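Apart from one protein chain that is not included, each protein chain of the complex appears where it belongs.
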Amino acid sequence: MRTHMETISVRYAETDRMGVAHHSSYLLWFEIGRTGLLREAGHPYKELEASGVLLPVIEYGARFLLGADYADVLAVETTVREIRSRVVTFDYVARRGNDIIATGFTRHACMDESKRARRFPEYLISAIAPFQG
Amino acid sequence: MRTHMETISVRYAETDRMGVAHHSSYLLWFEIGRTGLLREAGHPYKELEASGVLLPVIEYGARFLLGADYADVLAVETTVREIRSRVVTFDYVARRGNDIIATGFTRHACMDESKRARRFPEYLISAIAPFQG
Amino acid sequence: MRTHMETISVRYAETDRMGVAHHSSYLLWFEIGRTGLLREAGHPYKELEASGVLLPVIEYGARFLLGADYADVLAVETTVREIRSRVVTFDYVARRGNDIIATGFTRHACMDESKRARRFPEYLISAIAPFQG
Partner (left out) sequence: MRTHMETISVRYAETDRMGVAHHSSYLLWFEIGRTGLLREAGHPYKELEASGVLLPVIEYGARFLLGADYADVLAVETTVREIRSRVVTFDYVARRGNDIIATGFTRHACMDESKRARRFPEYLISAIAPFQG
């Protein structure tokens, strides 16, 4: 199974008064991971949208083991948990050095430009298959 | 069971190029709901923090049924799913008129100012008990 | 001169590790002020966009006198500094009680749906004139 890897540096604006990254920031990092995986698979998300393949988020979840400080450098690993005809699920692991600081997933439907449900195109299913466990 | 109610108006900056609110925005609205519940319970979160009771998020999840457009007015209902000695879980429902557009939860540990695990103070458990189902 | 008034409560996520609201948050509050003024003038920004009147920001500026803490309640006053055929400038004052904590402005061009420059419609110029000093 291939894993897509992104390196994230925690922005000052992403922290809150507790001194660590706000929990919503992880969704932005997961988004960077997911779109990076699609780019690595040969289908940048911007091109997918231009061709009428939109992937709105229909569910997400995350667990936090450690906080992320300002300027921490994190490795975000993205894989595909499952892809069916109309739903795809991505898994994420965020690490700082050897420590896992958070895990998460996002689930997406497939929509066309008019925001009607559609099936994933076959080329997309094939392209991301190598990232599935 | 009491429910805490907040009204949210979707900000322009909270939308993305798909034309609807970005999925991370819901966590900010849930935060408004949760801190509003604490305030209604007599313990504004700012005062809790000042007294050494911090509630970092250790897990969250959300499901989306409909998109939220710019300027939509949403009702966010917050309740307490469960409170144990060291972990509390809040549930959220976001509605637009009669439609549920999203549901979610957040789970929080209890930490002191030095970021060590601690038990919830009894007064907090009692204060939020009426919001539990 | 009329002034449009909005009340803002500083969100936890809007603070950063310095303990006060991040300086970018003010632009979101100014946006609430500006779109509130348009709504008070009878032309909600969403309807303007739907009718082919987009107001992209071409310049902004802000000065900060005091920090805004989490949960502070701020009054944001918005007025129109100047409206010409193709450029409009809004002024903002953010107060906490009697203290001015920040001032700012945003300048906007007028674009149609195809993102070409256009003149402001006369009805919009008339509608916001009462908010000009």
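Chains here go by letter, A, B and C, matching the order in which they are written, and residues are numbered from 1 within each.
The definition used in the following text is that a residue touches a chain if its C-beta (ideal position, glycine included) is under 8 Å from a C-beta of that chain, and two chains touch if they have at least 3 such contacts.
Small disclaimer: the values here were computed from a predicted structure and weren't measured.
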| item | value |
| --- | --- |
| Candidates A:Ile32, A:Ile58 or A:Ile125 - the one touching the absent chain | A:Ile32 |
| Touching residues on chain A - with respect to the absent chain | 11-13, 27-28, 31-32, 35, 44-46, 69-71 |
| Chain B, residues in touch with the chain not shown (by the definition above) | 12-13, 15-17, 19-20, 22, 24, 70 |
| Residues of chain C in contact with the chain not shown | 18, 20, 23-24, 27-28, 54, 56-64, 67, 106, 115 |
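Following the convention adopted for this analysis, only the chains that are shown with their structure count from here on.
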| item | value |
| --- | --- |
| Chain pair whose interface holds the most contacting C-beta pairs | A-B |
| Separation of mean Cα positions, chain B and chain A [Å, integer] | 23 |
| Inter-centroid spacing, chain C versus chain A (mean Cα positions, whole Å) | 33 |
| Whole-Å gap between the CA centroids of chain B and chain C | 28 |
| Junction residues of chain B, two or more chains touched | 27-28 |
